[in-house]
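Missing here is one protein chain; the remaining ones are kept as they sit in the complex.
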Amino acid sequence: MSTTTAPAPGASQEDLARLDEHWGERPSIRSWFSTVDHKRIGRRYLVTASLFFVLAGISALAMRTQLARPESNLLSPQEYNQLFTMHGTAMIFLFSTPMLFGFGNYLVPLMIGSRDMAFPKLNALGYWVFLFAGLFMWASLPFGAAPNAGWFAYVPLTDDVNTPGLHMDVYALGLLFLGIATTAGSINFIVTALKLRAPGMSLNRVPLFVWAIVVTAFMVIFALPALNLDNAMLFLDRRFDTHFFDPDAAGNVLLWQHLFWIFGHPDVYIIVMPALGIVSAVLPAFTRRGVVGYVLVVLAIVSIAIISFGVWVHHMFATGLPHLSYSFFSAASTVITIPSGIQIFAWLATMVLGRLVVRVPLLFLIGFIVTFVLGGFTGAMFALTAFDQQVTDSYFVVAHFHYVLIGGAVFPILAAIYYWLPKITGRMYHEGLGRWAFALVFTGMQVTFFPMHLYGLFGMPRRVYTYRSEPGWDVWNLVSTIGSYVLAAGLLLVLIGVVHAIRRGRPAPPDPWGGDTLEWATDSPPKPYNFPVLPQVHSLHPTWDEASRASMGDDATADRTLTDGRRTLLTSELDGRRERVVEMPEASLQPLLLALALLVFFTALLFAWYPVALAALLAGAVTIAVWLWPPRRPEEELGVVS
Amino acid sequence: MNETRDPAYARRRRPVRHAVAAATLAGALPLAACAGDSPSALNPAGAGAIRIAGLWWVLFWISMAVFAEVMALLVWALVFRRRHDTRVRHGQPLRFVAVAGAGVPLVILVVVYALGLRDLAALGAAPGRDAPTVEVTGHKWWWEVRVPGVDGATANELHIPVGERVRVRLRTADVLHSFWVPQLMPKTDLIAGEVRETWLHAERPGRYRGQCAEYCGTQHAHMAFQVVAEPRPQFEAWLARLGSPARQPQTDAERRGQQAFVQGTCAGCHAIRGTGADARVGPDLSDVGSRWSIGAGAVPNDAGHLGGWIANPQTVKPGSYMPPQPVDAERLPDLIAYLRSLT
Partner (left out) sequence: MRAPDLAAATTTEALTTELPVGRSTGWWGMVMFVATEATLFSCLLGSYFYLRFQHGGEWPPGGIEQPKLLRPLVMTAILLPSSLPMIWAERGIRRGRRWRLRIGLAATLLLGASFLALQGTEYDELLHEFTITTNAYGSLFFVITGFHGLHVLVGLAMVSWLLAASLRGGSFGARRHDRVRNAAIYWHFVDLVWAAILFTIYLSPRL
């Protein structure tokens, strides 16, 4: 594989020194807490989300061990029910989205040729809130007070009569808390991608990964409020005796389900979409050409996002709604498979036309295609109401969504880890170790989850802490459990590979793969200011095109070097025309303070210390007021007439 | 186990079809698991489930065909497109992507959607006005079974006449549950504050396992039931039993047991028709001796398990609403004898 040399520096030593002075952060405890560098924040997202993944994975192993044989007493039902709820909740909310947002955080500014995100302090706030919300939820587990009614928390099981105790308060408040981080991150991604792209990066030159992240962010903007409202109403019903979900007082239990799935189905794509973006980002380097049908893939991404808001009722096909509405939602759910089909065949065509370079990231992409396609088939089956009614809430659906989510999100994430590890850490991973990890993860995944299709069809419902031997599910369950240990061993090997790379890996060149996007046109790992000279983009594959590369080298100009201050460029939303230079904020402790105030607020709500909650809210408001307080400027600069 | 084996029950399995299912799905994995009482949706015994099994096989073979196509492209790329001298082609075969990724799937999906609608309509067709009706109420964690016009109840077991469509009216006393008999009929959820309807049909006699499919709390795992499909006369006999007082105690032990039941804590929650015990907190026990299990599928219904259950249900079904019973050691055998005599 050819490795390119570092781009010829277009900035003088003097320029670099000044950039360092404005952007560099001396390692100190204060800088650790106050940093607003998107790369440090992105790395933290990745590490924290991985930690939650390990916790949720250990929960899954405990469950699989319990289910290895019938009538096992390893776990009590109360323990099992908390574990499966935390497994689902954490994998969906605390691992998938934050992990992909972590990659987005690290990569979006690099891919679009910017020096940071649009709102670096908001970005830091997002991370702290995510961390605190995750700890808030996991902390309940050792006290036996973890959420225990499934990740979709149907009422009336979750009301204060049927689930007393803090369990579901932790769930509702934890997700509301986390929602702040997800919303803030999404707004940041959208604005960053709209305004901070390098000059010349018109919409048709935006990398597919950035498209995927931005479309995902839009989905979050419009989907998350439904979940937030749902959880707020649940908390009010539990704590303050409102009756939103109480059928005896004009409430309705299905309101919860509608709102939950109006969020929940888009959320499936919120998880999978950035991962599909990873596939489109990784594939060019290992096929030596761009992804076939750029415009088709973009259209597919956008149409999935739109259609995904019209399919939520397929999660409620067994609730006995009118058949007319079932026919409509069944049609919409059927249609949504088509844009995914377009993407799959675009990638296949890319592989067939290109030259395959078989390295670990490509192996995971192949694993992704095999697994995700199988999950897609069962997904299309679930679109058919009649079939859905037979297999929903059985192990068949457990098999289905693990094929979609492990195939569609975890495999691309693993590909991304190997692909961008050299960029993020500046070290190469060990290829042999990576291949073993792939073999184990892929085998373990199939052995664990394929049999679930079978015992689902054989009548085993999901979310049972044990089962009897008579129905004949034991052998298959044992196979699944063995598979889960193989899968865990594979994932452990991934972790070992990463640690090995960081400690022993050979230094990575700026562009070890011959990638096409801008992150490969700067150092590994990048300097705090990302690019000494912001690029002028001339094509969809700037790192493969001479003019774009030269814009950072020989053709560098002072108005793209911007050495006096923490500065980056704003460009126009559609065609990436240069607009103006903006000043970026310095490191600050305010994001951490605000996140702490919110942590106190939600903890106080949980324990019903309402005066403390009010005080925390006021403290948060004051922090925001100070954060946004305008600096005093001379009147001439402001332009004041009178 | 007290389960009476209907001879038809033993015959009804179709090992061949089941083996095809398992073998095509999972290669050469052992088929041992298909034996036993597997409530498999691929071994359907009623009009509803037979339709869905048919739909499944159509979907399955279509999926396999498309999967073969995808695998062929992948393997082709992996075999022929990785040599170092492979020339990268820079074409944009948009037509291929559109046809293979959208056109062909669209045609397949339209056909499949039509099949799905047909089956949805078939499942939705309500049984005739004079079809027998059974009312099922979900409780945490057992099923209450009643028949309109009949003053009596049973639990975790409902009878239907073979070859007839039976309307099932579903309610819940607490949280959401889901009524699922894989071999007979797909799921219908029990919605708090609403009444839902489904129907059951079995084309051959037998005992069909059903289980709650919507997570409903601590003991969701033990909320199973059986549908007993039997010829019309037996079904009518069941109806008659349901409406009449429970069997009177015959032996001294049984009489002492009945006394212990009525005067002890049992009657605070349970009913036995004709004894004056008519509480409706827990299941009606008028025919408890004939039921297929104790605790909605938690343990088999035999003397040993019954004794253990009465003494402390929390060791058998932790979290269940029945507290440990302070029954004297010498009274317990009487109580067991009485309850087992209630058939």
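Order of writing sets the chain letters: A and B. Residues in each chain are counted from 1.
Definition applied: a residue touches a chain if its C-beta (ideal position, glycine included) is under 8 Å from a C-beta of that chain, and two chains touch if they have at least 3 such contacts.
Please read these numbers as outputs of a predicted model, since none were measured by experiment.
Listed by label, the shown chains that the missing chain touches in the whole complex are A. Touching the missing chain, out of A:47, A:161, A:249 or A:589, is residue A:249. Residue A:195 is the one among A:18, A:115, A:195 or A:288 that touches the chain not shown.
Residue in contact with the omitted chain (choice from A:187, A:203 or A:612): A:187. Residues of chain A that touch the chain left out of the display are 118-119, 122, 183, 186-188, 190-191, 194-196, 221-222, 224-226, 228-229, 233, 236, 240-244, 246, 249-252, 254-255, 258-259, 262, 559, 564-565, 567, 570, 572-573, 579-583, 621, 625, 628-630, 632-635, 637-642.
Just so we're on the same page, only the chains that are shown with their structure count from here on.
Note: centroid distance chain A to chain B, computed from Cα atoms, is 38 Å. On the chain B side of its complex with chain A, the touching residues are 21-22, 25-26, 29-30, 32-42, 49, 51-52, 55-56, 59, 63, 66-67, 70-71, 73-74, 76-78, 81-84, 86-94, 96-98, 100-102, 105-106, 109, 112-113, 115-117, 119-124, 140, 174-176, 178, 180, 182-183, 186-189, 191-194, 196-197, 209, 211-221, 297, 318-319.
Across the complex, chain B is touched by residues 76-78, 81, 149-150, 154-157, 162-163, 247-248, 252-254, 287-289, 292-293, 296, 318-320, 323, 326-327, 330-331, 334-335, 337-338, 341-346, 348-349, 351-358, 366, 369-370, 373-374, 377-378, 380-381, 383-387, 389-394, 450-451, 453-455, 457-459, 461-476, 479 of chain A.
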